[in-house]
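Starting off with a structure, shown below.
Removed from the display is one protein chain of the complex; every other protein chain stays in position.
This part shows subunit A:
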Amino acid sequence: MKIWVPMDSAAKALGADEVVAAIHAEARARGLDVEIARNGTRGMIWLEPLVEVETDAGRVGYGPMTPGEVSAIFDGGSSLGLVEELDWMMRQTRLTFQRCGVIDPLSLVQYEAHGGLAGLRRAIDMSQDDLIDEVKLSGLRGRGGAGFPTGIKWDTVRLAHADRKYIVCNADEGDSGTFADRMIMEGDPFCLIEGMSIAGIGCGAVQGYVYLRSEYPDAIAVMRRAIELAREAGILGENVLGSGHAFDMEVRVGAGAYVCGEETSLLNSLEGKRGVVRAKPPLPALEGAFGKPTVVNNVISLATVPVIFEKGAEHYADFGLGRSKGTIPLQIAGNVARGGLFETAFGMPLGEIVNDLGGGTASGRPVKAVQVGGPLGAYLGTSQFDLPFGYEEFSGQDALIGHAGLVVFDDSADMLGMARFAMEFCAVESCGKCTPCRIGAVRGVETLDRIRAGDGAAVELLTDLCDTMESGSLCALGGFTPYPVMSALKLFPEEFGAVREAAE
């Protein structure tokens, strides 16, 4: 009997390890021989710990499992049915996450059996020109949030003349509501390694770094082990899969600075400096890590590269909406009945994501607002639920999709409080380089406190301050903090004193 129990940290946080112990104990008591394998998570976090039992028909799911209920697994008690046939799984287009939750994350044999390394092998047989054209043709854009075309960035690095180039993976996933990077690094780490190797070959870089946040100890451990295994198997090293190309990589651990998710401050941090933002130009593609041409890509961008090469750029580009091609791993989080990761083509309306996929709020109260794209993303109200999920569609509404995390709030949310938190967070995390962010965030907190105290005139001041921060800040931290603040103000003016003023 083979039983799968996820080792993903969300599953562990919900008791997966205790469930494993209980299954062992139950099997011993029954005198049964049980093999427990660990997988990543399928992304249905509301069903975690999701235990899967291998049967002739496929893997049958039981969840959310508790240590007290493991006997059901042995008695054939009420199961969820075949996991692959659950509505949540059937409705997805799993490309980037095709193996996540399916295989043992550290088994190269299983990785290859499920399509792994096919992309790298194809890339090795291509010229650098063709390789980068393939990325351009796929329409892949930076999944970290900025949405810059990945192929163009790679081409800039390829064409730069230098004795050394770097591939840097931005795994500093600090946005609240996002966990796609963590999930794939814990659930299918070889996929990221393969994507970085392809990038290295395409751009002529021989060294890669995964800059991974310290808040993800499990992901750090899994990635480090996967890199060792890949090196032993010749996927990394002097001669990648016998291609004659050299590429190796290592994990670098961040130290709790949110701003290091910004690419230039990440590069400073990688170099051992304060994580202060650099002015651009020069672009990191020309003068990046250690002053050399550097690709800085998000985890999901790089982890999507293997499937583009495995199945072809056109296959990938066939999904999506307008200039938002391919798939996006939606991360549905916060006060939501069914939280988790759902990979789908761009274009799904916001309301369908929140109500249909997410099942509305966990509290059962009405949805008040959804913050999309992390702490720098705008709040959207239910009146905007028809908005299709895409880069241009959201920016047209003064919003951003960011890393595609959605945080749902019910009607008890204090929107003035959330706006204040956005400013407070910016003040805590500001690198201090530019004045609008460093000083503006502190003044923003003070101004919101004045509004809270009943000073209606301060709303105009807040609006002016947000305008200054947005147009005057060096990077997205100061530049986008106004998004959640101003969207909260526009959606719920009465919470900022507008109604009280009118009544007086």
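In the analysis below, a residue touches a chain if its C-beta (ideal position, glycine included) is under 8 Å from a C-beta of that chain, and two chains touch if they have at least 3 such contacts; residues count from 1.
Keep in mind that, in the parts below, contacts and distances are computed from a predicted model.
Asker: Unshown chain, UniProt name, "Formate dehydrogenase subunit gamma", "AzlC family ABC transporter permease", "Potassium-transporting ATPase KdpC subunit" or "Sugar-binding protein"?
Answerer: Hidden chain, UniProt protein name: "Formate dehydrogenase subunit gamma".
Asker: Who touches the missing chain here, A:Trp154, A:Phe190, A:Tyr216 or A:Phe247?
Answerer: Counting the whole complex, the residue in contact with the absent chain is A:Tyr216.
Asker: Identify the residue among A:Ile3, A:Ile45, A:Met249 or A:Ile328 that touches the chain left out of the display.
Answerer: Touches the omitted chain: A:Ile45.
Asker: For the chain left out of this view, which of A:Gly77, A:Gly234, A:Gly256 or A:Gly322 touches it?
Answerer: Residue touching the chain left out of view: A:Gly256.
Asker: Can you work out which residue in A:Ile3, A:Val222 or A:Ala413 touches the chain that's missing from view?
Answerer: A:Ala413
Asker: Hey, which subunit A residues sit against the chain that's not shown?
Answerer: Listed in rising order, the touching residues are 9-10, 12-14, 45-46, 48, 173-179, 181-183, 207, 214-218, 252-258, 269-276, 289-290, 331-336, 339-341, 362, 371, 375, 405, 407-410, 413, 418, 421, 425, 429, 431.
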